[in-house]
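Sharing a structure below in C-alpha coordinates format, with a few things to ask.
With one protein chain removed, the remaining protein chains of the complex are shown where they sit.
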Amino acid sequence: MFTKILYTFLIGGGICLIGQLLIDLTKLTPARILVGVVSLGVLLGALGLYEPLFDFCGAGVSVPLLGFGGNIAKGVREAVDEQGALGILTGPFTAAAAGCSAALIFGYLAALIFRGGRKTA
Amino acid sequence: MEQNDNSQKDILFSVRRENYAERVKRHTPPSALAPDCLKAFLIGGGISALGELLAFLYRSLSVREEQVYPLVTVTLIFLSALLTGIGVYDRIARHAGAGTLIPVTGFANAVVSPAIDTKSEGPIVGVGAKIFTVAGPVILYATLAGAIYGAIYFLIGIFA
Partner (left out) sequence: MQKNLFFPDGIGFHSYAAVGGCEEGRGPVGRGFDLIDDTDRFGAGTWEKAESEICRLSLNLALKKGKIDAGQISILAAGDLENQCVASAYGLAPFNIPYLGLYGACSTLTEGLIAVSCHLAAAGGDEGLFGAVVTSSHNAAAERQFRTPLEYGAQRTPSAQWTATAGGAFLLRPSHGKARITAVMPGRIRDGEVTDGANMGAAMAPAAADSILSYFEKCGENPEDYDLILTGDLGRVGSDLLREILDEKYAGKKHALSDRHDDCGLNLYDFDLQDVHAGGSGCGCSAAVLAAKFLPAVERGEIRRMLLLSTGALMSPSSIQQKLPILGIAPLVRIEYRA
(Lines give C-alpha, C1' and ligand atoms only; values in the text may rest on other atoms or scores of the structure.)
Protein backbone atom coordinates (compact mmCIF):
# COMPACT_ATOMS: atom_id res chain seq x y z
CA MET A 1 0.00 0.00 0.00
CA PHE A 2 2.72 2.47 0.93
CA THR A 3 4.76 1.85 -2.18
CA LYS A 4 1.69 2.46 -4.32
CA ILE A 5 0.96 5.70 -2.49
CA LEU A 6 4.60 6.69 -2.96
CA TYR A 7 4.39 6.04 -6.70
CA THR A 8 1.14 7.98 -6.81
CA PHE A 9 2.76 10.89 -5.04
CA LEU A 10 5.80 10.91 -7.32
CA ILE A 11 3.89 10.60 -10.57
CA GLY A 12 1.06 12.97 -9.61
CA GLY A 13 3.63 15.47 -8.35
CA GLY A 14 5.76 15.00 -11.46
CA ILE A 15 2.85 15.81 -13.76
CA CYS A 16 2.16 18.98 -11.77
CA LEU A 17 5.84 19.87 -11.88
CA ILE A 18 5.81 19.68 -15.68
CA GLY A 19 2.71 21.89 -15.64
CA GLN A 20 4.50 24.40 -13.42
CA LEU A 21 7.46 24.48 -15.80
CA LEU A 22 5.02 25.28 -18.61
CA ILE A 23 3.46 28.10 -16.54
CA ASP A 24 6.76 29.67 -15.55
CA LEU A 25 8.79 29.17 -18.70
CA THR A 26 6.23 29.64 -21.48
CA LYS A 27 3.46 32.12 -22.06
CA LEU A 28 0.83 29.38 -21.80
CA THR A 29 -2.11 30.43 -19.64
CA PRO A 30 -3.53 28.01 -17.04
CA ALA A 31 -6.62 27.43 -19.22
CA ARG A 32 -4.46 26.38 -22.17
CA ILE A 33 -2.42 24.05 -20.01
CA LEU A 34 -5.58 22.38 -18.69
CA VAL A 35 -6.92 21.92 -22.23
CA GLY A 36 -3.55 20.46 -23.18
CA VAL A 37 -3.47 18.05 -20.24
CA VAL A 38 -7.01 16.79 -20.89
CA SER A 39 -6.33 16.34 -24.60
CA LEU A 40 -3.10 14.53 -23.78
CA GLY A 41 -5.12 12.22 -21.54
CA VAL A 42 -7.44 11.40 -24.44
CA LEU A 43 -4.44 10.79 -26.68
CA LEU A 44 -2.77 8.49 -24.13
CA GLY A 45 -6.05 6.63 -23.74
CA ALA A 46 -6.44 6.31 -27.51
CA LEU A 47 -2.92 4.93 -27.87
CA GLY A 48 -3.60 2.44 -25.10
CA LEU A 49 -0.98 3.97 -22.83
CA TYR A 50 -3.27 5.43 -20.19
CA GLU A 51 -4.53 2.15 -18.74
CA PRO A 52 -1.15 0.57 -17.99
CA LEU A 53 -0.16 3.82 -16.27
CA PHE A 54 -3.40 3.80 -14.31
CA ASP A 55 -2.86 0.19 -13.22
CA PHE A 56 0.59 1.14 -12.03
CA CYS A 57 -0.17 4.25 -10.00
CA GLY A 58 -3.95 4.70 -9.86
CA ALA A 59 -4.66 8.18 -8.52
CA GLY A 60 -1.22 9.34 -9.70
CA VAL A 61 -2.65 9.66 -13.21
CA SER A 62 -6.38 9.68 -12.52
CA VAL A 63 -6.35 12.66 -10.14
CA PRO A 64 -4.42 14.98 -12.48
CA LEU A 65 -6.77 15.93 -15.32
CA LEU A 66 -5.01 13.34 -17.46
CA GLY A 67 -7.49 10.92 -15.88
CA PHE A 68 -10.41 12.94 -17.17
CA GLY A 69 -9.06 12.52 -20.71
CA GLY A 70 -8.08 8.89 -20.21
CA ASN A 71 -11.56 8.04 -18.97
CA ILE A 72 -13.13 9.79 -21.92
CA ALA A 73 -11.03 7.73 -24.35
CA LYS A 74 -12.05 4.54 -22.58
CA GLY A 75 -15.70 5.57 -22.43
CA VAL A 76 -15.79 6.48 -26.12
CA ARG A 77 -14.26 3.14 -27.10
CA GLU A 78 -16.83 1.24 -25.07
CA ALA A 79 -19.70 3.37 -26.37
CA VAL A 80 -18.65 2.86 -30.00
CA ASP A 81 -18.34 -0.89 -29.37
CA GLU A 82 -21.86 -0.99 -27.99
CA GLN A 83 -23.72 1.60 -30.07
CA GLY A 84 -21.67 2.07 -33.22
CA ALA A 85 -21.45 5.60 -34.64
CA LEU A 86 -23.79 7.04 -32.02
CA GLY A 87 -21.15 6.18 -29.43
CA ILE A 88 -18.94 8.91 -30.89
CA LEU A 89 -21.40 11.40 -29.42
CA THR A 90 -22.58 9.63 -26.27
CA GLY A 91 -19.17 8.33 -25.21
CA PRO A 92 -17.36 11.53 -24.19
CA PHE A 93 -20.18 12.93 -22.06
CA THR A 94 -21.03 9.63 -20.43
CA ALA A 95 -17.44 9.08 -19.39
CA ALA A 96 -17.12 12.64 -18.06
CA ALA A 97 -20.54 12.61 -16.42
CA ALA A 98 -19.59 11.87 -12.80
CA GLY A 99 -16.88 14.51 -12.61
CA CYS A 100 -18.81 17.20 -14.47
CA SER A 101 -22.06 16.65 -12.60
CA ALA A 102 -20.29 16.58 -9.26
CA ALA A 103 -18.49 19.84 -10.01
CA LEU A 104 -21.67 21.53 -11.25
CA ILE A 105 -23.86 20.38 -8.40
CA PHE A 106 -21.32 21.13 -5.69
CA GLY A 107 -20.68 24.44 -7.43
CA TYR A 108 -24.34 25.34 -7.33
CA LEU A 109 -24.62 24.30 -3.69
CA ALA A 110 -21.51 26.27 -2.81
CA ALA A 111 -23.05 29.33 -4.49
CA LEU A 112 -26.14 28.85 -2.33
CA ILE A 113 -24.22 28.44 0.91
CA PHE A 114 -21.12 30.63 0.64
CA ARG A 115 -20.88 34.34 0.14
CA GLY A 116 -17.33 34.67 -1.12
CA GLY A 117 -14.74 36.87 0.51
CA ARG A 118 -12.15 39.44 -0.44
CA LYS A 119 -8.72 38.45 -1.64
CA THR A 120 -5.92 38.74 0.89
CA ALA A 121 -2.46 39.99 0.03
CA MET B 1 6.04 74.56 -31.30
CA GLU B 2 6.56 72.50 -34.44
CA GLN B 3 10.02 71.77 -33.26
CA ASN B 4 8.72 70.62 -29.92
CA ASP B 5 6.37 68.20 -31.53
CA ASN B 6 9.12 66.64 -33.59
CA SER B 7 11.27 66.12 -30.56
CA GLN B 8 8.33 64.55 -28.78
CA LYS B 9 7.86 62.12 -31.61
CA ASP B 10 11.49 61.35 -31.10
CA ILE B 11 10.75 60.18 -27.56
CA LEU B 12 8.36 57.60 -28.93
CA PHE B 13 10.72 56.55 -31.68
CA SER B 14 13.61 56.28 -29.32
CA VAL B 15 11.57 54.01 -27.11
CA ARG B 16 11.10 51.79 -30.14
CA ARG B 17 14.60 52.23 -31.44
CA GLU B 18 16.14 51.12 -28.21
CA ASN B 19 13.90 48.10 -28.43
CA TYR B 20 11.57 48.65 -25.55
CA ALA B 21 10.61 44.98 -25.46
CA GLU B 22 14.21 44.10 -24.59
CA ARG B 23 14.21 46.66 -21.82
CA VAL B 24 10.92 45.35 -20.43
CA LYS B 25 12.26 41.83 -20.44
CA ARG B 26 15.36 42.93 -18.55
CA HIS B 27 13.32 44.64 -15.83
CA THR B 28 10.56 42.08 -15.45
CA PRO B 29 11.48 39.67 -12.66
CA PRO B 30 11.17 36.00 -13.60
CA SER B 31 9.01 33.64 -11.58
CA ALA B 32 10.86 31.84 -8.80
CA LEU B 33 11.22 28.64 -10.79
CA ALA B 34 12.76 26.28 -8.24
CA PRO B 35 10.43 27.04 -5.30
CA ASP B 36 7.43 27.17 -7.65
CA CYS B 37 8.24 23.73 -9.03
CA LEU B 38 8.93 22.27 -5.62
CA LYS B 39 5.62 23.51 -4.23
CA ALA B 40 3.74 22.34 -7.33
CA PHE B 41 5.38 18.92 -7.01
CA LEU B 42 4.68 18.53 -3.30
CA ILE B 43 1.11 19.78 -3.33
CA GLY B 44 0.16 18.13 -6.62
CA GLY B 45 1.74 14.90 -5.43
CA GLY B 46 0.03 15.27 -2.08
CA ILE B 47 -3.42 15.63 -3.67
CA SER B 48 -2.75 12.54 -5.82
CA ALA B 49 -1.56 10.59 -2.78
CA LEU B 50 -4.68 11.66 -0.91
CA GLY B 51 -6.67 10.25 -3.83
CA GLU B 52 -4.86 6.91 -3.55
CA LEU B 53 -5.41 6.87 0.20
CA LEU B 54 -9.13 7.42 -0.38
CA ALA B 55 -9.04 4.55 -2.90
CA PHE B 56 -7.69 2.23 -0.20
CA LEU B 57 -10.31 3.50 2.17
CA TYR B 58 -13.15 2.82 -0.28
CA ARG B 59 -11.78 -0.62 -1.08
CA SER B 60 -11.68 -1.45 2.61
CA LEU B 61 -15.34 -0.39 2.72
CA SER B 62 -15.84 -3.02 -0.03
CA VAL B 63 -16.82 -0.58 -2.75
CA ARG B 64 -16.78 -2.36 -6.13
CA GLU B 65 -13.44 -1.87 -7.87
CA GLU B 66 -14.80 -0.07 -10.98
CA GLN B 67 -16.48 2.49 -8.71
CA VAL B 68 -13.49 3.16 -6.49
CA TYR B 69 -11.71 5.77 -8.61
CA PRO B 70 -14.86 7.59 -9.77
CA LEU B 71 -15.77 7.90 -6.08
CA VAL B 72 -12.29 9.20 -5.32
CA THR B 73 -12.73 11.83 -8.03
CA VAL B 74 -16.12 12.86 -6.68
CA THR B 75 -14.75 13.07 -3.12
CA LEU B 76 -11.88 15.27 -4.21
CA ILE B 77 -14.28 17.49 -6.15
CA PHE B 78 -16.40 17.81 -3.02
CA LEU B 79 -13.39 18.73 -0.88
CA SER B 80 -12.26 21.28 -3.45
CA ALA B 81 -15.74 22.83 -3.60
CA LEU B 82 -15.73 23.12 0.18
CA LEU B 83 -12.25 24.67 0.33
CA THR B 84 -13.19 27.02 -2.50
CA GLY B 85 -16.35 28.04 -0.67
CA ILE B 86 -14.54 28.93 2.54
CA GLY B 87 -11.90 30.83 0.57
CA VAL B 88 -8.98 28.52 1.30
CA TYR B 89 -8.38 26.94 -2.11
CA ASP B 90 -7.21 30.14 -3.79
CA ARG B 91 -4.80 30.83 -0.95
CA ILE B 92 -3.19 27.41 -1.36
CA ALA B 93 -3.22 27.81 -5.13
CA ARG B 94 -1.30 31.06 -4.95
CA HIS B 95 1.66 28.98 -3.79
CA ALA B 96 0.91 25.63 -5.39
CA GLY B 97 0.37 26.92 -8.95
CA ALA B 98 0.10 23.88 -11.20
CA GLY B 99 -0.02 21.70 -8.08
CA THR B 100 -3.61 22.79 -7.48
CA LEU B 101 -4.42 23.57 -11.12
CA ILE B 102 -3.87 20.22 -12.80
CA PRO B 103 -5.48 17.81 -10.28
CA VAL B 104 -9.22 17.37 -10.63
CA THR B 105 -9.57 19.66 -7.60
CA GLY B 106 -8.40 22.48 -9.88
CA PHE B 107 -11.17 21.64 -12.33
CA ALA B 108 -13.67 21.72 -9.47
CA ASN B 109 -12.30 25.06 -8.29
CA ALA B 110 -12.69 26.40 -11.84
CA VAL B 111 -16.38 25.46 -11.78
CA VAL B 112 -17.19 26.41 -8.19
CA SER B 113 -15.40 29.78 -8.02
CA PRO B 114 -17.36 31.52 -10.82
CA ALA B 115 -20.56 30.05 -9.37
CA ILE B 116 -19.92 31.74 -6.02
CA ASP B 117 -18.57 34.86 -7.64
CA THR B 118 -21.54 35.53 -9.91
CA LYS B 119 -24.17 35.02 -7.25
CA SER B 120 -24.67 38.79 -7.26
CA GLU B 121 -25.88 38.61 -10.88
CA GLY B 122 -28.62 36.13 -9.97
CA PRO B 123 -29.18 32.37 -10.38
CA ILE B 124 -29.78 32.37 -14.15
CA VAL B 125 -27.59 34.90 -15.96
CA GLY B 126 -25.16 34.92 -13.04
CA VAL B 127 -24.45 31.47 -11.62
CA GLY B 128 -26.18 29.56 -14.44
CA ALA B 129 -24.45 31.22 -17.34
CA LYS B 130 -21.08 31.99 -15.80
CA ILE B 131 -20.42 28.65 -14.12
CA PHE B 132 -18.58 27.50 -17.26
CA THR B 133 -16.54 30.65 -17.87
CA VAL B 134 -13.32 29.15 -16.55
CA ALA B 135 -13.85 25.40 -16.98
CA GLY B 136 -15.73 25.63 -20.29
CA PRO B 137 -12.63 25.16 -22.48
CA VAL B 138 -11.71 21.95 -20.64
CA ILE B 139 -15.16 20.44 -21.13
CA LEU B 140 -15.34 21.51 -24.79
CA TYR B 141 -11.93 20.25 -25.82
CA ALA B 142 -12.15 17.05 -23.79
CA THR B 143 -15.47 16.27 -25.51
CA LEU B 144 -14.06 17.23 -28.90
CA ALA B 145 -10.93 15.14 -28.44
CA GLY B 146 -13.07 12.22 -27.27
CA ALA B 147 -15.38 12.51 -30.29
CA ILE B 148 -12.47 12.69 -32.71
CA TYR B 149 -10.97 9.57 -31.16
CA GLY B 150 -14.42 7.93 -31.27
CA ALA B 151 -14.75 8.72 -34.98
CA ILE B 152 -11.31 7.32 -35.76
CA TYR B 153 -11.95 4.23 -33.64
CA PHE B 154 -15.30 3.72 -35.39
CA LEU B 155 -13.76 4.04 -38.87
CA ILE B 156 -10.96 1.66 -37.97
CA GLY B 157 -13.62 -0.78 -36.75
CA ILE B 158 -15.41 -0.62 -40.12
CA PHE B 159 -12.39 -0.99 -42.34
CA ALA B 160 -10.28 -3.29 -40.25
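Going by the order they are written in, the chains are A and B; count residues from 1 in each one.
What we mean here is this: a residue touches a chain if its C-beta (ideal position, glycine included) is under 8 Å from a C-beta of that chain, and two chains touch if they have at least 3 such contacts.
From a predicted model like this one, the values you see are computed outputs, not experimental measurements.
Counting contacts over the entire complex, the absent chain touches A, B. In the complete assembly, the contact with the undisplayed chain comes from B:T118, out of B:S48, B:T73 or B:T118.
Residue in contact with the omitted chain (choice from B:A55, B:L76 or B:A93): B:A93.
Residues 23, 30, 116-121 of chain A touch the missing chain (whole complex, contact as defined above). In the full complex, chain B makes contact with the omitted chain through residues 1, 4-5, 7-8, 11-12, 15-16, 20-21, 23-24, 27-32, 36, 84-85, 87, 89-90, 92-97, 100-101, 106, 109-110, 112-114, 116-118, 120, 133-134.
Heads up, the rule we're going with is that only the chains that are shown with their structure count from here on.
On the side of chain B, the complex with chain A involves touching residues 30-31, 33, 36-37, 40-56, 69-70, 72-74, 76-78, 81-82, 84-87, 90-91, 97-99, 101-108, 110-112, 115-119, 127, 131, 134-135, 137-139, 141-143, 145-147, 149-154, 157.
Per the touch definition, chain A reaches chain B in the complex via residues 1, 4-6, 8-25, 30-31, 33-35, 37-39, 41-43, 45-46, 57-60, 62-65, 67-69, 72-73, 75-77, 79-81, 84-85, 87-89, 91-93, 95-96, 98-100, 102-104, 106-111, 113-117, 119-120.
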